[in-house]
Structure formats: structure tokens, C-alpha cells
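Can you keep this structure in mind? I'll have questions shortly.
Note that this complex is displayed minus one protein chain, with the remaining chains in position.
Think of it as A and B in the order they're written, each chain with its own count starting at 1.
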Amino acid sequence: MGRDKSFEVRRDDRATGFNQGRQKWSVALRVSAAAHREEDGARRPRHVGDGHIEEAAFVLERYPIHQSTLCDWRTAVKTDVSDVVNDGFRAFAADQRPVYTVATTADYHRPAMANRPLEATGISKRYGARAALDVVDLVVDRGVVHGLLGPNGAGKTTLLRILLGLVRPDSGEVRLLGQRLDRGAGGVPERVAGMVDVPAFYPYLSGRRNLQLLASLDGHRGATCATRVDDVLSEVGLAVDSSSLVRGYSAGMRQRLGLAAARLRTPDVLVLDEPTSSLDPRSAADIRRLIRRMADEGAAIVFSSHDMAEVEELCTTMTVIDAGRVLFSGSIARLQRRTSASVHVIRTSDDTAAAALACERDDLRLLSVEGDGLELTGDVAAMDAYVVALGRRGVAVRSLTTRQRSLESLFLELTSGSGAQRSNRLLSAEREDERRAELVS
Amino acid sequence: MNWRVNRLFRVIRAGLLVVAACAASSCGASPITSGRIEAALAPTFAHLVEVQVDWLGLPAMTAADFAVTASCRKLAGGAGSGEWGCTLVWKGPQRQTLTDSYDLFVSADGCYTATVATENLGGPLLKAKNGREVRNLLYAFEGCFDTT
Partner (left out) sequence: MTLRGIHAVFRVECIKLAAQAKTRLALAACVAGPFAFAAVIRLQSSLPEDTLFGRSVQQSGFALPLVVLGFAALWALPVLTSIVGGDLFSAEDRYGTWSTVLTRSRSRSETFAGKTLTALGFSVLAIAVLGVSSIAAGALVVGTQPLVGLSGVLLAAPDALRRVALAWTTALAPAAAFTGLAVLVSIVTRSSVAGIALPVGLALVMQLFALVDGPEPLRRLLMTSAFGSWHGLLAEPRYYAPLVHGIAVSAVYFVVCIASAYWVMQRRDIGR
């Protein structure tokens, strides 16, 4: 069975008429010269029926194109890649949709896609002697909700401000929708919107008037703009209050107005700083629904939050920052793989003695002592030895259960202790993971 | 970023040069000299007499007819703004030679207020030929001259 030699994602610029519908990518599957089946000894192209194109196109419609998706795509199509990739394959250029050639390479690191929605590399910022951010990277793809977590003062707000051009980084580059963010040149690029701080508006004007002025600044005027303003206001639930002065708005109403102002730009990239912090639970749920909807429509969203439940609910991937350094970046599943994800809860007849014994052992870690028992992490063998040792000490085990750790406790473990140690541990583990992924593809 | 700083410095430098040139063009002594005051005061007085003659209903005369000459000296010492005393010698409507004194207060921007120091010219109001009361322009008047 021949192995594919090269697999790269390339954009075919001969396709005209770029469709801004964001999700409707058509894919032309064309094999590069090297990726032929070799076992036949001669180059033999294989033709694939229209049915295969439909499937591939359908799958790629639902996922943004990046490495892990290629794996998903293969699984979904349930065919060996080399069967699908074919020389002389006709492109889907009939509808003027953008055409990509899809191939794999052994040294594949990241897809060479022209316009990643949000890409920040090497961002550093110092305030006097203090490093607010220390070589931070952030990449968000389409349709992804990316959470930014960290303790207070970690640098989340600074990073978000840098993404929006409000703060100038000492080094590093920010690319939004392919354009380099240069504060001197234009404002925030079209279709990028953000909300930092408690959103502020002019208190002597009404909510609607504020939005109309902001729309004017964006260059939109007239009747269509007015209807759009009304639309976004009703989306966030401010249609009734929009005529009253912002002076009288509550914090929650201001936050919703801020989201409406961001929505007004029909953003492909959305940067939010704690969007639900001052909201009551129902409004917060509405906002989360709105964020989810925007992500489903293809926007790339990054938001910072303190609420673990919210992050768990909304985010596909996340970045954890502490003291300006990235501790972790990736999906929640990956975070759970990194840190010990399962917690053993043990109830004994003498919790104090059990806790003391747990501290003595190297292969276990005591997370907490609660009223209903001890929380420990460690592998199965370590737990077994521990239970045996407890018995020898005369402590009886009343129950032992295992459960998945909450994101919150993962986060707390991540952000406690020395930052450097943790990030080193994480980085080395991540590199291993990447190499493994390459071998698989 | 550097080019912005450089541009700002260039602007500031240019500005300072312009300003220094302006300042240098008349350094040193105050521009308020007796010569300038006399050159401004005499014609002003002459024109005022012309207007006054017209308002009083007397036969019209032109400023040149009055042949006003002025001589001024600073009352408080040195040149520059402040109190000045001026003496005007001129030919009246009846072709008589008249001498009048004025107290001037000259401000730094070249404007002065002249108040009559003698009794000959009458009070603030005068009676015209037709009986109406008109303002006495010569009682106190003001003027300005170029100090550049």
C-alpha cells in the first residue's frame, strides 16, 4: 500500500469570485506529482466518482481547514486518502467558489492557508520592569471559540487590547484576516470587532444614537444602516431600552450594547474581554447563545473569562496565561491529557492519618482534604499501593471513586506553583504530541 | 516610529528658527520712540480737527491746512511704553498759531490714549453752529501706530 508522499494545502488563485460566505469552501482535489500510488511501479492516476467529491466537499464545509480536521475528514469519508486524491481531478470552480488543492506532507506543521482569521505571534509587552506579556502566541481559526484564561493580572486584557490595536506591543506581530495590524495605517480591519473593559458609550445620547454614530464611524449611513442597528439591538435584547439615554443603563445593559456594537460590524473575528461578567444568569446565557451562533456562522472568537463553566460550555480551544506567559494552548481534551485528569476521592476512617500518608508518598499527589474525603491524583498502581499502605497503618478505606476533574481544578493546578516549570513541562509534552500527530497523518 | 519623532523635531526646529528670526529682527531698544509717537500723533490730531470742524458746522478744511507738528518726551524716563507728554503746534481755523499739550499713555502694542492737558480746546462736549451738542473729539482721543 503506497504511502502518500506529499500533502499540502495550497490555494488555487485561478479561481475567481471570492465568496464571502465563509463556510462554503469548495475543494478541488488534485494530487501533486509525488503523491501517486507507488506499488504499481508506475504512475497510475485513479479516478474518483462525483460521489466522493460531494462527500469531501460536504465535510470540508463543516470544518475549518487545519491539520486535525484533515484527520477528521479522512475518518468521515472513510477512505484511504490516496484513493480520493487523484491526478487530473476537475475542480469545483463552476460556481466561482474558491478552489483549494489539498495534499499532505510528511513535514506538515500547519496548513499554509492564506487568511487565518486571527494570528498573533511573539507578542511581548513590558510596563517598566514588569513583563505584562512574554512571547505570547495566539491563533484562532474560523468557527472556533477560543477561551483566554488566567488569574487576575496575568496579561489577558493587555493581550486583547494588543489584538485590537489599542496597545502597542514591544515586539511581535498581529495578523487579522491576513492583514498585519499596523496602528499607524488604518483602524481595526473590516469585519474585526472587539469589546474590552466595561463597554463605554456617550451617556448623553441614547443607546440607538450611540450605535448609529459608531456605524457612521465605520462608514455606514442611511436607511439600511438604521435597520441594521435596530436588528442588532433586538438581538441583544435592548430594543425596548434603546431610546433612553445610556446614562441610565445598568452594567448589564451596557455590556449588551457593547456586544451589539461589535455585532454591527458583522465580524469574522471577535475579541471579547469578559463579555458576561456583569450580567445576570439569564442575560449571560443569552450572550453565550449569541456567541455560539456567531461562531457557528464562521466567526473566529476569542474571549477571556473567569467562569470555568462558561469556558467549558463555549470554547473549542483555550489558552491559559499566567504572569504573561502561556502555560497551555489547545483544546480542553488536550489539557486534560496534560494534567492528570482524573481524581480519586477516597473516604477513610481516619482522614488526617490518610492525608499524612499521602503526603509522604511520591507517586501520589494530594489535591485537597474535603469533608467527604481526600482528593488525590495518581495512576492506578500508585493508588493500589496507597490503599495497601493505609490498611497496614490501620486506616480503613470506606470508599474509593474516580471522577474526571473539572476544568476549574485543572486550571488551578496549572496556575499554581512555578510558572516556568509548568510551561516547560507542558511544552515538552506538546512537542511529543505534535510528532505523534505527524506520524499518524 | 523614528520618522515621526524626526518630523516633530524638524517642525519644532523650524518653528524656533522662525520665531528667533522674528525676535532678532528688532532686538534691543523698545520700538516706542518719540519719533514714532510724533509721526502718529500729528496726523491723527489733524484729521480729528478736520472732522471736528465739520461737526461744528464751520467751513470745511482739510487736515493739511492745520500744519500740525508734535514734539513728545517721556515723562517717566527712558523710552518705551508708559506716560508721555506731547506738545502740538498747529494753525487753527482762523489761521492763528495754537499750542496744546496732551498727556499720553502709550501701551506696549503701540496704541495710545491722549488726554488734553490744557484748557483751550474746551470740555468733553462742544456746541455746534446749529445749537446741537457734539462730542469734543480733541478732549480725549486714541490711536495706534505700527511698532514693527
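In this text, a residue touches a chain if its C-beta (ideal position, glycine included) is under 8 Å from a C-beta of that chain, and two chains touch if they have at least 3 such contacts.
What you see is a predicted model; the values in this text were computed from it and never measured.
Among A:198, A:251 or A:309, the one in contact with the hidden chain is A:198.
Listed for chain A, the residues touching the missing chain in the whole complex are 127, 132, 157-158, 161, 164-168, 183-190, 193-205, 209, 213-214, 216-219, 258, 261, 265. The chain not shown here touches chain B at positions 1, 4-5, 7-8, 11-12, 15, 18-19, 22-24, 26-27, 30-31, 40, 43-48, 50-51, 54, 63, 80-82, 107-111, 135, 137, 140-148.
Going forward, only the chains that are shown with their structure count from here on.
Each chain gets a centre from the mean of its Cα atoms; for chain A and chain B, those two points are 80 Å apart.
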